[in-house]
Structures are given as C-alpha cells and as structure tokens.
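Dumping the structure here so I can ask a few things about it.
Only one protein chain is missing; all other protein chains are in place.
Each chain carries a letter (A, B and C) given by its place in the written order, and its residues are counted from 1.
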C-alpha cells in the first residue's frame, strides 16, 4: 500500500508563538503507529503540505504522477477537504488499474474530538476492499469520486 | 447499518474508586459522534458488555440471533479481541446474505494511544464495501473470518 | 473561591465549518470536573470571552469591578496571554485585601499538548497559598504581577 500525504486540516498543528494552526509536518506516521498496523507493507511519501484551498492544477499533476509511478496497487491520499473532490476528478482521468482512496479530516488530528483517525481507518479498509477506481472516505462513508460533494455548511461529505 | 455492542477492551473505562478498568457503558455512540457520520441510518443495540474471555456459547447464540433478526444487511459487532475469532466462526455457520464485520481494540478508547477509533472507521468502511460474509477488521487489515488469528504476544491480528 | 472567565487561548475551540479557532464557550467547568475539585466552594462567572488582544480599557474596568464586588477573598481570572500583564497591572491599582491570580494557556485546552490544565492547577493552588496581591501563574511559576513579562518569541512568561 502507498500513502501520499498532501496536507489539509488532518495535519494542522497549533503554533503557540502566533496562535495559528499550521502545516509543519505530517501526523500520519504517528496515526499509523497508533493504529497498530501489522502485516502490511506501507510506503509513505509527503508530496506537499498544503491547505487544499491553495492547491493549483500543477499540484494535482504532481499527485497524479505520483499515483501513476508508484508500484503499489492500493493508494491512499491524505488531502484537505475543500478541494478533495477536484483532485479525485483529476485522478479519475488517468487510465489506471489502481484503487485510490482520498481522505482528510474535518477537525485536525491534534485537536480534541478529531475524526482523523476514524477516516484513516475507513480509507485503509476501503482501499483493501474495493476494485480499481477513485474514492473518497469521509463522514463514515465510502463514495465513488463522482457521487460526492462537500457540504460546507454541514462540514460533511454527502451524496452529489 | 446495524451496530451491536458486546463489550471488550474497546469499551473499558477507568474506575478511580478501585483502580480497575471496567465495562460500565459503551463508548460507541461517543465515537460515532466524533466520526461525524452523516447520511447513514445507524441502529445501535447493546447486547451485553463482557470481556470476551467471559463469553460462553449462550452469549454467542444471543449475538447470532441478533444478526439474524436485524433487518439491516450491514452489521458491525464490537467485541473483545481474545475470542473475536470464535464468535466470527459461530456467525459464519448461519445461512445469511448479510455482511458482518467484527471489531475491537487493543487499547481502550478512553486510554491514550487507542486504536479504537481507527478500527471503527475500518469496520464501517469494510461493511459498506464487502459482499456477504463474516470479517474481522483489526490491525489495519480486513480479514475473512477463517483467515485470521490473534497473536497475543504481539497484541495484533495476523494471517491464520 | 471565585473564578472569572474572560476568554483567551485557553478557551478556544476549533470550528470545522470555517477551520478557525474560536471563543464560543468556556472550557473551565469541564476542566474543574476533571480536576476532581472537592470540598471547595467555587463560584464561576463568565465576564466576557475575548482574545486578550481585543481587550480595551473598559473590559479591564469590568474585570476590576467584578473583583471588587465578589465576596470571595480568593479570585482566579482566566485571561488571554498577550495582555494578561496589563490587566494584572490594572487590578493592582485597586485597594484590596484579596488574592488574585491570573492564568491562561499557550495551547488551547482542546488542542493536544495543552498546558491549560496544569496552569489551572497552579493558579488554584497559588490563590490558596499566597497573601493578598495580584499574581500570574504561567510557565510553571507564580509571579508577582510586576515581576513578569510574556516572551512572545519563546511563548513563555519570564522574569521582568
């Protein structure tokens, strides 16, 4: 399994010097250790650490190329929620026999009440269970990429 | 989706009066709220709150009957890890077109570093993605019930 | 003992709808329950919920008047760190035989790794042990109000 990190809310940490939530380093390795993942080959690579509102077309090309080049069939991508569907759409344009699942969080992993660990578990199970395609694992569900939108007012992913 | 709670490590809480970890009430509703589950019909029922080492054959009949009687096709069961495979084996004897996924935790939800929320996410995704059958979602993987054992020394579920 | 809440980092919570840390409600009652405070009469009053950079002279008059009017001799004030010393200075101008201790947090109570609970413990002990005066309990120390400054670069309170 390959996990690509791209940033987003899931990885934000609090900076006590300026009072801001920032993207300094990924929390995914700490989450995986906590998940007690055993017997899986998991390759990790941080492609970028960006708020997904700051992602541009070239960023999505970086992600697409990484998905194409990995030798793994199962690919997880951590991503900000605001443009997660846009990236999924770009990835769906690839001719690929890979299973790709995007995930993120509505509340940072390092903030009380975070959904991050749940979503990582959901995505990791989904990528092992689903056929080739591009999916989003959020809000307790696993959506094909073209059947989901983020409902910003509800802070949830819902049927498109 | 139906979720049956039966107890196990996942639900243990610390009792400051005697210094013991105890099964007083289920933590699953709190975990689901935190997971921000949206757009799913989830029915919850606590069948028992037992350490799985204390489960006997009649307990497994209670669980099997509950699985048969629920009108939901997707069934999650929270369960202690020590005899999770035994219960899965009993459930596999039913003629059923349901997808049943068992999950638990190596560290209680209310203890630092718990894998509980990850495992609940994994099981909830698995039950939505898999065909009828009985599965176990633990240690970052989704196992068919007859291909998994608990490795007590490693505190992990591994290939049988 | 009287506890006045005025806001600041200690009380900030994450809003998943806009990704901001906000002051919506105080976390102090939850912290006190967790502290298992027993055998003390504690009166709580929220005077305001402000980032201390947004506090003006009239806000400090509100706090000073509340300190004068409470019938308690021991007064805690939760406060943002950036102007905590300014408020302490204003309170020191009162003729008072009360012991007043200000506290806050460098990391919100609801963010991983928070110092909030430690600081509340320190302030609550200090107010019970010290003679009349105005003090600041931060960074593991208890300072007389006129012997302390916030070192913003270090995110710590140090000797003036």
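By our rule, a contact is a pair of C-beta atoms (placed from the backbone, for glycine too) under 8 Å apart; a residue touches a chain by one contact, two chains touch by 3 or more.
The structure displayed is predicted, hence computed values, not measured ones.
The chain not displayed here makes contact, within the full complex, with B, C. Among C:64, C:88 or C:106, the one in contact with the hidden chain is C:106.
Across the interface with the omitted chain, subunit B contributes residues 9, 14, 16-17, 19, 21, 106-108, 110-113, 152-153, 155. One chain of the complex is left out; on subunit C, the residues touching it are 31-32, 34-40, 106, 113-115, 117-126, 128-130, 137, 139-142, 154-159.
As a convention for this text, only the chains that are shown with their structure count from here on.
Because subunit A and subunit C share one sequence, their contact can be compared position by position; here over half of the interface residue numbers appear on both sides. Between the CA-based centres of subunit A and subunit B the separation comes to 25 Å, rounded to the whole angstrom.
The geometric centre of subunit B is 43 Å away from that of subunit C, both derived from CA atoms. Averaging Cα coordinates per chain places subunit A and subunit C 38 Å apart. Chain contacts: subunit C has residues 16 touching two or more partner chains.
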